[in-house]
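The complex is shown incomplete by one protein chain, all other protein chains being positioned as in the whole.
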Amino acid sequence: MDDKTPNPQASGPDYRELLISSSESVAKGGWQISGTQITPDCPHPWTVQMERLKGGKQQGVDLITLNNGEIECRICPTRGMGLIDAWRGPVRLGWDSPVGEIVHPSFVNLESRGGLGWLEGFNEWVVRCGLESAGAPGRDRFITNQGDEAEMNLTLHGKIANIPASEVEILVQCAPPYRIRVIGRVFEWMLFGPKLELRTEVWTTPGSNILHLEDTVTNRGSHNQEFQLIYHCNHGTPLLEDGARFLAPVQRVFPINPHAARKVDRYDLFEAARTGFVEEVYCLEPIGDSEGKTTVMLRNHKGNRAAAMRYRVSELPCLTLWKNTAAEEDGYVAGLEPGTGFPYNRSIERRFGRVPILAGGESRSFRIDFLLLDSTSEVDETARLISAVQKGRKTQIDHSPPDLG
Amino acid sequence: MDDKTPNPQASGPDYRELLISSSESVAKGGWQISGTQITPDCPHPWTVQMERLKGGKQQGVDLITLNNGEIECRICPTRGMGLIDAWRGPVRLGWDSPVGEIVHPSFVNLESRGGLGWLEGFNEWVVRCGLESAGAPGRDRFITNQGDEAEMNLTLHGKIANIPASEVEILVQCAPPYRIRVIGRVFEWMLFGPKLELRTEVWTTPGSNILHLEDTVTNRGSHNQEFQLIYHCNHGTPLLEDGARFLAPVQRVFPINPHAARKVDRYDLFEAARTGFVEEVYCLEPIGDSEGKTTVMLRNHKGNRAAAMRYRVSELPCLTLWKNTAAEEDGYVAGLEPGTGFPYNRSIERRFGRVPILAGGESRSFRIDFLLLDSTSEVDETARLISAVQKGRKTQIDHSPPDLG
Partner (left out) sequence: MDDKTPNPQASGPDYRELLISSSESVAKGGWQISGTQITPDCPHPWTVQMERLKGGKQQGVDLITLNNGEIECRICPTRGMGLIDAWRGPVRLGWDSPVGEIVHPSFVNLESRGGLGWLEGFNEWVVRCGLESAGAPGRDRFITNQGDEAEMNLTLHGKIANIPASEVEILVQCAPPYRIRVIGRVFEWMLFGPKLELRTEVWTTPGSNILHLEDTVTNRGSHNQEFQLIYHCNHGTPLLEDGARFLAPVQRVFPINPHAARKVDRYDLFEAARTGFVEEVYCLEPIGDSEGKTTVMLRNHKGNRAAAMRYRVSELPCLTLWKNTAAEEDGYVAGLEPGTGFPYNRSIERRFGRVPILAGGESRSFRIDFLLLDSTSEVDETARLISAVQKGRKTQIDHSPPDLG
């Protein structure tokens, strides 16, 4: 199924399991493997399993749980290979959305509520926004079957999070470092519209505290095709708390609207949950290191636990910081959202040159390493790394949102 | 799953079966119990079963059939715990909708047909309209994620009837009176929107001719939250027929529109099915007895069969009478609809003060007793009770619809 699959002869015999395949009409309901079976010499007791959820809006949802002996991560093929959550001991990456089930896309009407239906399924730790469009709902142009430009309503954050993966497989390297890979393909395709493929791989090695995400978006059509991609990475308690802090090497920050502008000077500090809090959104331009990579981190108050992300600024130049420290029952959450652009409506993003285009057959790849840090020393080390990239340069803070004309 | 579950130690050992649970990933496909197993000393042969329907738009729909030895009632977890129908011998509560299947919500697009998509799944005896909104489609305000007031299109009768129950259990009291309970929870929840829970219980005792419905709506969010709830209870043949009559103690009646106004003086009389009949809708304010309860009834022509409802006027102050005596193939039906309001668009209901608000964490309960009457004496007794509450007071009949400004 996958051109990039390493040659088993070259890298040692790989274990492979096809879990879902629309081309081969496969969908394993329940399935699991463990390190003791596949890699008996590996010192870390890892497992991978898939189950089909039941009940309510979860009915029929497939869920993969990957445990590398140190981290446990849940990936949902039915929701576009979104990452539900990840745990490393007490460190949780994820949040408590008011949406309490992993919702099957057939229960989500993106057109609902004036294009906000996406919010009825939103509870992932990492959810991709895209691919034809991401960001705020609203009118934008498109090309009809007759080749004419017309207008349509874009829906919030696009379709990809509500498209089930067509192909999913597990690959395990049978020799050290015993790399475990969860690979999926999700298609956002139609006649007279985008023909975009997302090829995604989550991989890790037993005992590691890092999850690696490698995505490739390919234009399977012959035309130039715009796309947008925002990795909406969401964190709640216990990481998010009063005094939690955002750290990153940042060149410039601007508030998305006048409401956020009022507190832009404290954009990197988080408060306790509060009923009636209205979201504050900041647009950041992170700085890369000598290899072009940036590191961004959400750290708890005490500074002994954190979630960090490392990725190339050239791949994901825009970082949105979503502060939604509302009451816990309303969704107490902070989003760190690396993207090809910011979450304005696509018509605005295009005007600012932040809507990339793929030529026919062209691909673009995105890689994010997720670090789960659970000690002061780990957190401090990452903080030092961030400082080193910032190199004492002052962050430009805009006190007003941009003029959207 | 349920705080209100009676303590088995206190009330005698209860039989309990968890049929559906998204929190525990349970969904029993086929299941049944009978009185002979559970309550061998009970003189009435009761059964409860659940099956998963197949074929067409029914594929995957769960259906519970509760038979207490006297009444058989079908409850649909997949359609928001709606009550499909109830039978007591020849007395049917329910109707013959042109929609001939119990439609899975994934086949219903509420946004379809300008917000009338709800009608593609509508065929229940008792369907709840709500919870965020009920009534006619159309524009109304809502609060966006940015805390701003914006406008959206409400869809006919809201979402709750097309949300599958997340938790369903059966409880049976193992000692007299052998109460049989079907309990469900349905969640209408999202980020930046309502976080409403419906906890519903249908209960009866073996041999009884009464079904008891006890609902509690809870605001699981921290904000004030509007809600609307209409119990759309629909009756067709054989109860509905030429000369069938509506009886209730009524303080005031007004027609919903000029079309209905023309026949407001005969609002309580039903006609034979007729092609081309256009629905007539009347808004009633029932009177309660000394305990605050009202009784409303739909009686057949001969007066020997009827469906009656008893409920508190303070809980459900508004009663809508929906006369749709169209041709049988188009849906010959009369609705008796106790509600928190009338079925105008929410923007109108709000103006008239008929949109209740729940504070964060607040609950409100609703109870309706459904009586299936199958003899002249039973019908007459209920008619006398209604008369006694009316106490000869004249019903105010408005001959024009209200000024909607």
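By letter and in written order, the chains are A and B; residue numbering begins at 1 in each of them.
Basically, a contact is a pair of C-beta atoms (placed from the backbone, for glycine too) under 8 Å apart; a residue touches a chain by one contact, two chains touch by 3 or more.
Keep in mind it's a predicted model, so treat the numbers as computed, not measured.
Contact with the chain not shown here comes from a single listed residue; of A:Val48, A:Ala136, A:Ala165 or A:Leu229, that residue is A:Ala165. The missing chain, though absent from the display, is touched by one residue of A:Arg220, A:Arg245 or A:Lys263; that residue is A:Arg220.
Contact with the undisplayed chain is limited, among B:Asp14, B:Asp85, B:Glu111 or B:Glu201, to B:Glu111.
The chain omitted from view is touched by exactly one of B:Glu72, B:Glu101, B:Glu315 or B:Asp398, namely B:Glu101. The omitted chain makes contact with chain A at the following residues, 20-27, 60, 105-106, 109-111, 142, 144-147, 150-153, 155, 163-167, 187, 189-193, 195, 220-223, 360-361.
One chain of the complex is left out; on chain B, the residues touching it are 51, 53-60, 97-101, 104, 106-107, 109, 111-114, 116, 119-120, 122, 257, 259, 275-276, 278-279, 326-331.
One rule holds for everything that comes next: only the chains that are shown with their structure count from here on.
Rounded to whole angstrom units, the spacing between the C-alpha centres of chain A and chain B is 42.
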